[in-house]
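The complex appears here without one of its protein chains, the remainder shown in place.
As written, the chain order gives the labels A and B, with residue 1 at the start of each chain.
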């Protein structure tokens, strides 16, 4: 089950973080931060591999006994991370991809709102509601 | 689906709005131009987010510039950039031989001096799109012969 969803900006500042259990928030912030380096690494690796297909979905970034973190990066350098409870990992790869796709769409629409300044922490209610819904439905 | 004509009318009206002060006097000053550029920047920054949503991940700077010349230009101007040149040191020159916002003015030399203000929005559009894709730059434009023009992109290396 997904326990946390986070968005990280171009310059690696946190834009948004939502988790099911509030008491874990600090721990997840820390994991998000760690993931930034793994994202960079993944990108360099895949560019080196010379493969023609470069997906926005980056796959597994980080794994510990308790959690797994999956990553996604947009062409506009926004990183999205989903953290999953390792002890109860029922989500399949294609399900994780589907969640990323929805999150990416939601972010794109958010940026198209003329009253949202890109790079600012995300406070939109409809955006928050959508993330909550995705967290709830995948747990 | 918005019609092309509506976008052209809106663009023209934005240009005339920012270059006209409340007293009806013509303003050609830096302030007006910077407002126009800002409107373009904000539009380009958001528009490219949408446009590149379903594209695969760009590998490098050159791939980004190619996407700007093809995907971005066709989406905005219904045609691709006619020529892209680079010095491989962060300077790119995009040439459009029949620029949409100039084509509607007039081909005569008489209007050449009016032309620059019809390029500023697009300079902003380009700068915004590139900034959104992670490339900081300065964009300038010049009209060579109506309705052809060149946009010069200077990337700022970190």
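Convention: a residue touches a chain if its C-beta (ideal position, glycine included) is under 8 Å from a C-beta of that chain, and two chains touch if they have at least 3 such contacts.
What we mean here is this: contacts and distances are computed from a predicted model.
Chemist: Between "F-ATPase protein 6", "Mitochondrial distribution and morphology protein 34", "Trafficking protein particle complex subunit" or "Replication factor A protein 3", choose the name on the UniProt record of the chain that's been left out.
Modeler: Not shown, but named in UniProt as "Trafficking protein particle complex subunit".
Chemist: Touch as defined at the start, partner being the missing chain; which of B:54, B:113 or B:142 qualifies?
Modeler: B:54
Chemist: Would you write out the residues of chain B that touch the absent chain, in ascending order?
Modeler: 1-7, 9-14, 16-17, 35, 38-40, 42-43, 46-47, 50-51, 54-56, 63, 66, 70-71, 74-76
Chemist: Pick out the residues on chain A that sit against the missing chain.
Modeler: Listed in rising order, the touching residues are 52-53, 55, 109-110, 112-116, 124-126.
Heads up, the rule we're going with is that only the chains that are shown with their structure count from here on.
Chemist: Just the number, please: Cα centre separation of chain A and chain B in whole Å.
Modeler: About 32 Å separates the centre of chain A from that of chain B.
Chemist: Once bound in the complex, which stretches of chain A touch chain B?
Modeler: 10, 43, 46-47, 53-56, 73-77, 104-105, 107-108, 111-112, 114, 118
Chemist: Could you list, by residue number, the parts of chain B that touch chain A in their complex?
Modeler: Chain B reaches chain A through residues 42, 45-46, 48-50, 52-53, 55-60, 132-134.
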